[in-house]
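The structure is given below, and queries will be raised subsequently.
One protein chain omitted, others in place.
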Amino acid sequence: MTSDRESRLSYARHWAGNSPYYRHMGFAVDSLDEGRARLKLFAGMDLLNADGILHGGVLPSLADAAMGSALRTLVGDAAQLLTVESNLRYLRPVAGEGGSATVVADGRVVRAGGHVAVVEVDLTDGEGQLVARGGGTFMLRAEDRS
Amino acid sequence: MTSDRESRLSYARHWAGNSPYYRHMGFAVDSLDEGRARLKLFAGMDLLNADGILHGGVLPSLADAAMGSALRTLVGDAAQLLTVESNLRYLRPVAGEGGSATVVADGRVVRAGGHVAVVEVDLTDGEGQLVARGGGTFMLRAEDRS
Amino acid sequence: MTSDRESRLSYARHWAGNSPYYRHMGFAVDSLDEGRARLKLFAGMDLLNADGILHGGVLPSLADAAMGSALRTLVGDAAQLLTVESNLRYLRPVAGEGGSATVVADGRVVRAGGHVAVVEVDLTDGEGQLVARGGGTFMLRAEDRS
Partner (left out) sequence: MTSDRESRLSYARHWAGNSPYYRHMGFAVDSLDEGRARLKLFAGMDLLNADGILHGGVLPSLADAAMGSALRTLVGDAAQLLTVESNLRYLRPVAGEGGSATVVADGRVVRAGGHVAVVEVDLTDGEGQLVARGGGTFMLRAEDRS
């Protein structure tokens, strides 16, 4: 495991910044700390449904990214992270105002063991209202760097 | 509820075809039947992770779309569908071969009541291997068409 | 809905106290407040597994009871509560020390609408360590009292 805090946070930021998927979806890292990551999504028309609300599938995707980033701050480059399972409960639909919507995802690591970690996530809309909550289990697979 | 089978399937196909989110993600309807929907995703570089495997967040997003489409075949234009909750278990990572990956999602309605429905989904890769399974609860909110 | 706070708390306590299932399992109400319930379980040999740790199935059962009681404090006698779905993540096995184990379950309502509510729960062991976390969706079905 990367030895110091700064290296791990730096690696987590680098990882997110180089993810084609983050760019494709418009996920941006807002802040990172040990075991925590806040991502922001400014969703345009592309992510809306045919009836103008954010497609239900965007939220678990953003949730997964926020949880992965939160875990990455603890793991650094020492392991590949694989999602084992995740769930999400939707509390309110996210309305697209004027063709766009903002969602903030706060991921936090609840418990990280040597091989398995549990992470949770809150999703809030542009007005700070909680729109969804969930969690996931992740597996840490040691990178072979020989 | 739309009175006949053909109208409902036609509406479900129309709905998916007009979803900006489906287009953005590359989700295409492969087949629809009553209570069932098969979507296909040809994922390019955009949906891969920094290490070349499909981003974990793509699968719950595709799963949600397949479940929503399966339910749409039963509901037609009679109700708005809201995801109440969903979960997914990941069985195998989906490797991007040569910068792309194919995933097929089979959604099927397990039980649809007047207000709430339970739907499940299987995700398989280009070689027909099961890569993830999950399900969700959806709420049907009657459209006010007055 | 029962009009005042005291009546609802009193009804929630009465409900739990009269549940044959609570008695069978040894679930006792420790405290109740609006949207919150703390249950305690003193688990004897009956609830242990063949290898001396608490059977994995006890925790979701206690979790469901704590979530139901938390919701009951808001609903009183106005509705029947039905579990729609629930999940639980296990963080640590609960070891039975000397043939018994203590588990505390804290249920809290995250959002209660007219028909559907989302509730979460923390389970801690006798030393205050978090052993599991989860949540659930519940449906409120109005009681016909005519």
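By letter and in written order, the chains are A, B and C; residue numbering begins at 1 in each of them.
To be clear about the criterion, contacts are C-beta pairs under 8 Å (C-beta built on N, C-alpha and C of every residue); 3 or more make two chains touch, one makes a residue touch a chain.
This structure is a prediction, so every number in the text was calculated from the model and none was measured.
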Which displayed chains the hidden chain touches across the whole complex: A, B, C
From C:9, C:29, C:62 or C:123, residue that would touch the chain that is not displayed: C:62
Residues in chain B touching the chain absent from view: 87, 89, 91, 110-111, 118, 120, 130, 133, 135, 137
Contacts of chain C with the absent chain, listed as residue ranges: 15, 18-21, 23-25, 45-51, 55-58, 60-65, 68, 80, 82-90, 93
Residues of chain A in contact with the chain not shown: 84-85, 87, 115-116, 137, 139
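We adopt the following convention: only the chains that are shown with their structure count from here on.
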Mean-CA-position distance for chain C and chain A (Å): 30
Whole-Å gap separating chain A and chain B, where each centre is the average of the chain's CA atoms: 21
Per-residue overlap in chain A, given as positions that touch at least 2 other chains: 87, 89
